[in-house]
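The complex appears here without one of its protein chains, the remainder shown in place.
On to subunit A.
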Amino acid sequence: MATNHLINQSTYQPVNLSTSQLINYTLFLADNALILGQRNSEWCGHGPVLEQDIAITNISLDLIGQARNFYQYAASQIGGPATEDSLAYLRTEREFKNLLLVEQPNGDWAGTTLRQFFFSTYQYFLYLQLQNSTDEQLAAIAEKALKEVTYHLRWSSEWVIRLGDGTEESKDRMLAAIDELWPFTGELFLPSAFEIQVAKEIVGADVAIIQKEWQKKVASVFEEATLPLPKDDIYMQRGGKDGVHTEHLGYILAEMQYLQRTYPGCAW
């Protein structure tokens, strides 16, 4: 692949050529957190009310903190010149492994809180398992992050309920957000090669268990929010885990990475 050719010439780790699926898995966890953190941070200064501006920014900060922990761990596995920043700033859109869900645009407050709810529910059950991972590093990061995710899940559930059962307009907006985001939820539970491999070695989480818990939680929150669950036959998008993204990711990375790309090799 052309991108790998480019990266091979630099001092940075060609992550996609990695033989270790644990590295890919760690990067997958990091990329999810970073991209959603990046998206949420777009709200900073633009939230609907000061308290919620603070809340969404706080979640963004937690996610970026998690991303840093995972990237640092990935970098230590890769060795050499790899750092949290080389992994975040110098990989291309074909190398990022994040879920398509997290790169979706913020939309309105309904879209943002629903995306957060879908993801936090997923992350909650994922970390719940991961904290028992035989990989001590993953277990430790998950254990620490779980405290934050518990808060994110509570906050986003409350907003789904509040908007679903608020005014007519807020319900309509929530319904539109469900329409928009639901097709990206299937990918959460389609295990990639690295997830299967890592799960087999008992260091990763079992996606099937997460799926069951996720469905239960979503159903109960939707019920309280007086929101209908989408039908079973909706076609699900996939590709993020293999680096096949929506058209949004390229722009996110262009913006995020531009300084590192313009002035390579500098300390900031």
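Going forward, a contact is a pair of C-beta atoms (placed from the backbone, for glycine too) under 8 Å apart; a residue touches a chain by one contact, two chains touch by 3 or more; residues count from 1.
As a convention for this text, contacts and distances are computed from a predicted model.
Asker: For the chain omitted from this view, which of "pre-crRNA processing endonuclease", "1,2-phenylacetyl-CoA epoxidase subunit A", "Multisubunit sodium/proton antiporter MrpG subunit" or "Tyrosinase cofactor" is its UniProt protein name?
Answerer: "1,2-phenylacetyl-CoA epoxidase subunit A"
Asker: Of the residues A:D53, A:E143 or A:E187, which one touches the chain left out of the display?
Answerer: Missing-chain contact among the listed residues: A:D53.
Asker: Looking beyond the chains shown, say which of A:L22, A:L36 or A:I64 touches the absent one.
Answerer: Selected residue, touching the omitted chain: A:I64.
Asker: Go through subunit A and note every residue touching the omitted chain.
Answerer: Against the left-out chain, subunit A lists 34, 38, 41-42, 44-54, 57-58, 60-61, 64-65, 67-68, 71, 84-85, 88-89, 108-109, 161-163, 165-167, 169-170, 173, 255-256, 258-260, 263, 266-268.
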